[in-house]
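Missing here is one protein chain; the remaining ones are kept as they sit in the complex.
Entry: chain A
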Amino acid sequence: QTGLHLLNPAGHVTSSQVQWQTLKKFLALAQHFRLAVFLADTTVLTLLSQDALRQRDRMTREPHCSFLCTGRPITSFALQANQWKLNPGFLLAAEQKGFELLEVRGHDPRLASLDTLSGEEIPLHFLFRLHGYIIHVVLLYERSGNYLWHGVLRLKANMDRSFAPFKLLDYGRHAGAYDRPELMLTVIDSLDIRVPRNISQFLMQQQRAQYLECRYHDARSFLQLYPDDSSTAAVEFRRKAKALLNLAARTLGELDIPFWISSGTCLGWFRQCSIISYSQDVDIGIFITDFRPDIAEAFRDAGLSLKHKFGKVEDSLELSFLGEDIKLDIFFFYKDGDIMWNGGTQAKSGRKFKYIFPSFSLCWAELLEVKVRVPCETLDYVMANYGATWSIPVRSWDWKSSPSNVMENGVWPMAEWAGLIQVY
């Protein structure tokens, strides 16, 4: 209440003071109900992560609210959903303090699996509005691939579309996946606020957080047509593939090298939300620009052995490792104008092949409870590779001729074979 008496030298209540008061009120409420909301606002966090000079510059302009009042009418916070105690008290108290509330619910993705389960919709986003300022609280749910997830913000038909400038929101255009951030309590503009300890890392994740849920509905239809192989061999293969995928994700994660599931592994995720049991290996893709020479060593340390290495960093590089008794194939992708391609090499003849894909970006997804990336434009990617009939299983597959996007690409010069075709 005191805030409205906080006048600037000219004697006016400034808009930034109103925003600051709004935030103060909200944070006091959250603290009272022990909701550990943390600041997730990209604009504010960017300011916080920048150098002191710039900060001082802002200080002179907005002495009371130099970080939080960004000129945007929205401030975003996030909250781990397991702290959301289904306690109507918090929302009630917020309303009593004058906040208007918009709650957006959605399906619980943790119930979306190959079985048809339906529970109550879960809260995904809360928007609190006071004096024209919006506080956006994004709920983060624990998922089984050891990451946090938030849902897409969809307005139902009967919701107020003018409640907030939805296009300006940092979160909600897509679903997102995040690592569990380590938080610290700090004081910003004399308010106690939790922020991610590693702000720049959080912001980087925020840039590439888009998450794709597997298409369980379609996968169920597919599995009705082509039931899953439940033989001991198939079960064993899936177990090993899961272990190998886990190991790849961990190893490349430690090296900070982004990868995505490719070829048959990607098809398996897209088509049946699982591993194709007769696919025999696990395929992943890495941008050649992310290549590091210590990849091979890291996998060796993780217990895999290098099986073959084809090509070179400049052209058609391909690494293959052996896990328990299944292969991890790593294809390196090269950009060429508006397409991406990777190479293939036939060991005995030195023949080269090229597989061409339309350009794509990367999204998060979950396969066998492992958080992995997939091309966001998954259908285009799968269609490029497997053609329009990708949804029909093909058991006999020749990597040199079956893919829709394979092209002959000459032959490695015989003199270079020793370096370019290494089989162990």
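Definition applied: a contact is a pair of C-beta atoms (placed from the backbone, for glycine too) under 8 Å apart; a residue touches a chain by one contact, two chains touch by 3 or more; residues count from 1.
Going forward, contacts and distances are computed from a predicted model.
**Q** Hey, which one's the missing chain according to UniProt: "Neuronal-specific septin-3-like isoform X4", "Protein O-linked-mannose beta-1,2-N-acetylglucosaminyltransferase", "GATOR2 complex protein MIOS" or "Superoxide dismutase"?
**A** "Protein O-linked-mannose beta-1,2-N-acetylglucosaminyltransferase"
**Q** Where the complex has a chain not shown, which of A:Gln50, A:Ser113, A:Thr186 or A:Ser402 is the residue touching it?
**A** A:Ser113
**Q** Using the touch definition from the top, which of A:Ala28, A:Leu101, A:Leu185 or A:Val235 touches the missing chain?
**A** A:Val235
**Q** Just name the one of A:Arg143, A:Arg208 or A:Lys312 that touches the chain not displayed here.
**A** Among A:Arg143, A:Arg208 or A:Lys312, only A:Arg143 touches the chain that is not shown.
**Q** Which chain A residues touch the hidden chain?
**A** Counting over the whole complex, chain A touches the hidden chain at residues 85-86, 88, 106-108, 110-111, 113, 115-120, 142-146, 152-158, 161, 166-167, 172, 216-217, 227-228, 230, 232, 235, 238-239, 369.
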